[in-house]
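For this view, one protein chain was removed and the others were kept in their places.
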Amino acid sequence: MRKSKSATLISKQYRRKGFLIEVWLRLRTNRGAVFGLAVLALFILIMVYTFIFMTPADVSKIDSKSRYLPPSSAHPFGTDDMGRDLFVRVLYGTRYSLAIAFGAVGIGAVIGTFFGSIAGYYGGWTDQIIMRITDVLHSLPGILLGMVIVTILGAGLQTLMIAIGFTVISGFVRMARASVLSVKTSEFVESARAIGMSEFRIVFSQVLPNSISPLIVTFTARMATSVLAAAGLSFLGFGVPVPLPEWGALISAGRNYLTTAPHLTLFPGIFIMLMAFSCALLGDGLRDALDPKLNK
Amino acid sequence: MSNESLTKSMTGGAAETGENVLEVKNLVVHYVLKKETVEAVNDVSFTLKSGRSLGLVGETGAGKTTTALAIMNLVPNPPGVIKSGTVNVCGHEMLKLKPIELAKIRGADISMIFQDPMTSLNPVMTVGNQIAESVKLHEDCSHSQAFDRAVEMLELVGIPGARASEYPHEFSGGMQQRVVIAIALACNPRVLIADEPTTALDVTIQAQVLGMMSELKTKMNTALLMITHDLGVVAKMCDEVAVMYAGRIVEKGTLEDVFNNTMHPYTEGLFNSLPKIDNRDTELKPIPGLMADPTKLPVGCSFAPRCSYATDACRARRPEDRYVSDTHMVVCTAYEDPAFHIEGWQ
Partner (left out) sequence: MDSHFLEVRNLKKYFKRTRGNVHAVDGVNFTIDKGKTLGVVGESGCGKSTLGRCVLRLIEPTDGEVLYEGRDICKLNKRELKDLRKEMQIIFQDPFSSLNPRKTVLDLIAEPIKFNKLIPNASKADIENRVLELMETVGIAERLINTYPHELDGGRRQRIGIARALSLNPKFIVCDEPVSALDVSIQAQILNLLKKLQKELGLTYIFITHDLSVVNYFSNDIMVMYLGHVVEMAPAAELFRNPMHPYTKALLSAILLPKVNGNPERIQLRGEVTSPIDPPDECRFAKRCNYLCKACSAGTPPLLEVEPNHLVACHCIKPGMNILQEQPHLISGR
């Protein structure tokens, strides 16, 4: 045996920065990603703030004397048809969009990636069955599927998350399957088999980590579209129940006053756009930062 | 001279053997990246006469392919920058021409064959049309004339003309490489650069393709710049050899000079690394260490860190070109000592 070294590990001696720190260092050089991250962080801060300092009562405080007021120092985003302060309502609504962006897409990603990896890795009948079901799912328009699910389960935030999550599954199945297919023939997978690893373990310890980049990009891209889809569903009245200020619902409520009080649609619109845009920017940045090969 | 060869290439007149068709002088190419600069080619000079063949030998990262791209003025920019030097192909200053003028010369006066045939062929176009297309680009002729020429070229490289209407994937790897060669030679170029043309092929196929290439070379009197890592291919195909290491030619001469009277320690190391087919008990003597990092080349001789003969003088300054005979050049500081010689290889 090798002469035993002192208690400190040699690998510590040549320690590099941790994996996450390296990812962060790479991410930091990408301006778009930093912007996206900053905006998302801001949204999260806003959400935390509204949880602590706002009650549902603040949000639906009706003031019939100050209806349709344009933005001013007292009401930065103006007021709506019932005189409610739009600034408060938009801030309060952040939680719904964030929940959709992370929660719904999270649900879809976990389920989709699981089935997609299995389909890609095992192939044959497993693949056929999973992919045909996915095809059916994919051929239904997302909004329609969402509406059906909401109708069956009843309106509410959880239902909306499930509905949106369901519509993104097929995207993840396909993406996971494709990237697993491209990785599974690599020799390092065979090498893992040669040391005796089981197939199931190979999928999740060898193949999937190497398919992660396209999945992350899909995730953030879906975050963006899901925020929009949730807004759409709410706009159509299938989203969060009416008094709650989901951004899409706000636009829906403001659409009749587009000419007289454009701020009612403008501000929630800007927030939806900011959220979707920052998700997309962050996704692009993460894809590059997560790849150790681009360490230059 | 330059005017003469210009008219000659325009009129497509046959070149005479012995005329310089390719002259590279003091070529320096760097790849400038964000944090570092890759010194890919550092002061490379050589000439090639028509009808002759020069083997450019070296390992991965020696700068062979970059040299070839620079000759074609095809170095991707960014990040590649041709820092200095001149390249003269049949009288044309390649590095000073405008893109339109370059396009006329590439394919007509000078052609290039790449390592992987499948990636250099267009998968959705029949091979006949691909050859015809390159003919039409450089010669004023109708499509049917160009296609006739394509069929003729295919037969020249040993593929039945009837297969001109097939797509690249219907051919085997060796056949594809023949098609690539047919495209490269379709306009009768005076210089052909072949970048590892047979590395992706099986040995028996390699033998066929190389045999065909040397036949065509003689027939068409084309000058050949053969880029390879395989000393066997050089021995078979080339009259002259230039050995590259870390972007510099370290030894240059006729085949006999370099193979039978090896002088540079790196060349010697290459020969010692090859298993000997006729003596299976010879122990391999690999060159220790790794290829020099082209972003951090040492001050002195780039090969010094791996060289068993290296002295302090080698590490202190760049070696100079030293001609030991009319044809044989070696770039090694150790030869300043007249008594120095390498051990040689069997």
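Each chain gets a letter, A and B, in the order it is written, and its residues are counted from 1.
As a convention for this text, a residue touches a chain if its C-beta (ideal position, glycine included) is under 8 Å from a C-beta of that chain, and two chains touch if they have at least 3 such contacts.
Please read all numbers here as calculations on a predicted model, not as lab measurements.
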Message: Using the touch definition given at the top, which of the shown chains does the missing chain touch?
response: A, B
Message: For the chain not shown, which residue from B:Glu101, B:Asp202, B:Asp321 or B:Glu343 touches it across the whole complex?
response: B:Asp202
Query: Which listed residue, B:Lys25, B:Lys104 or B:His229, touches the chain dropped from view?
result: B:His229
Message: For a quick check of understanding: of A:Thr94, A:Ser179 or A:Gln206, which residue touches the chain that isn't displayed?
response: A:Gln206
Contact with the hidden chain (one of B:Pro78, B:Pro99, B:Pro123 or B:Pro275): B:Pro275
Message: Contact with the hidden chain only, please: which subunit B residues?
response: 59-60, 172-173, 202-208, 210-211, 229-236, 255-256, 259-260, 269-277, 280, 283-288, 290-291
Message: Touching the absent chain: which residues on subunit A qualify?
response: 1-2, 4-5, 7, 9-11, 14-16, 186-188, 190-198, 206, 209-210, 292-293, 295
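By definition in this document, only the chains that are shown with their structure count from here on.
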- prompt: subunit A to subunit B: how many Å between their CA centres?
  reply: 52
